[in-house]
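A single protein chain has been removed from this complex, and every other one stays in its place.
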Amino acid sequence: MSVVTESGRTTVDSVVYVHPAAICESQRVGEGTRVWPFAHVLDGAVIGRDCNICEHAYVEGGATLGDRVIVKNQAMIWDGVAIEDDVFIGPGVAFTNDRYPRSRGLKETGHRYQQTENWLAPTTVRHGASIGAGAIVLAGVTIGQYASIGAGSVVTRDVPDHAIVSGNPARCVAWACSCGHPLGEHFSCPQCDRRFTLIDGALGIEE
Amino acid sequence: MSVVTESGRTTVDSVVYVHPAAICESQRVGEGTRVWPFAHVLDGAVIGRDCNICEHAYVEGGATLGDRVIVKNQAMIWDGVAIEDDVFIGPGVAFTNDRYPRSRGLKETGHRYQQTENWLAPTTVRHGASIGAGAIVLAGVTIGQYASIGAGSVVTRDVPDHAIVSGNPARCVAWACSCGHPLGEHFSCPQCDRRFTLIDGALGIEE
Partner (left out) sequence: MSVVTESGRTTVDSVVYVHPAAICESQRVGEGTRVWPFAHVLDGAVIGRDCNICEHAYVEGGATLGDRVIVKNQAMIWDGVAIEDDVFIGPGVAFTNDRYPRSRGLKETGHRYQQTENWLAPTTVRHGASIGAGAIVLAGVTIGQYASIGAGSVVTRDVPDHAIVSGNPARCVAWACSCGHPLGEHFSCPQCDRRFTLIDGALGIEE
């Protein structure tokens, strides 16, 4: 696994690649995962196999990532965020984990920050979803499988499977194929010909 | 105070903690303040006591921060930005200091960038306010005390004390208690029971 050197930086080993200008302090990073310059994976973060943690990204202790997750540059993934397999986290995407943040030194916050359960709201991103560049994800939401979050969106509530959402606040504007392309007429994909059905507002793939 | 080493990096000393992968060039950082990896505090920045300058953050010369200010990852605080005590600056928050930026090499800008007063518009964030993740603050605004800026907001004008604003452009959508929780009916806080009154559009705490 990754090795932290005396300088606080890490060196390459046989299974996880950590660039010399990155810091990887987690001992729970899967084989084939790469960590690029100025990125920081903290102790307590759990990352699966064959992930790509790009430059200036930040994965905090308590965050969990599945396999083949792409974390593009500057994405920030905090304690309480769980990301399933094959998810794409775009550049500059910011998760959050506190709905009503204040400086912890502010006396009016009282006991709020003394126990994690007082303030931390967990977030989940399901299998195959994509989050576009610069999107902001509010604490406590679930993003459904194969959903596509438009670049620059502010996600304030749950996103259904396969939904394409955009805007501030983000609203559903179309449906995405598993491959990522927007569906055309009759919920069929012009790119890969997969077909879907909409039942009770939920999109499912036709066998 | 912090010590800049030959490599341009800083070392830990007795009162200010600067991570080996951070750069702190200011000599005016208060006791108990911590500066984390890949953050840069420039010469001329003034930072109070017990602040937390998180990873990839940037505090430019001419910026001033009070005590117990939290500057989360990637926040950018420029010359002309003044932040009072106990403020929370969320991850990826970008301040600005020029309403009409152009490349300084563009000949059509003429004399604009020869004097700071031609282009720099100062910004103030008052005591106890919070700015959510990824919010953008336009140059020249004042954010009132205990105001809460929603994640992903674009702040284009002054924000009253205790206001909760969100959207692009940001608009007032509710009121925040000093503790950070949205106020409920009759301007009372369901979290901490503080009560407020609204007089002439301004929210004040009841004694």
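As written, the chains take the letters A and B, and residue 1 is the first residue of each chain.
The rule is simple: a contact is a pair of C-beta atoms (placed from the backbone, for glycine too) under 8 Å apart; a residue touches a chain by one contact, two chains touch by 3 or more.
What you see is a predicted model; the values in this text were computed from it and never measured.
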Residue among B:Ile136, B:Ala151, B:Ile164 or B:Leu203 that touches the chain left out of view: B:Ile136
Candidates A:Ala133, A:Val155 or A:Leu203 - the one touching the absent chain: A:Ala133
Residues of chain A in contact with the chain not shown: 19-21, 37-38, 50, 55-56, 67-70, 73-74, 86-88, 90-92, 128, 130, 132-134, 146, 148, 150-153, 166-168, 176-182, 192, 194
Touch residues of chain B, complete complex, unshown partner: 7-9, 23, 38, 40, 56, 58, 74, 76, 92, 94-96, 100-110, 112, 134, 136, 138, 154, 168-169
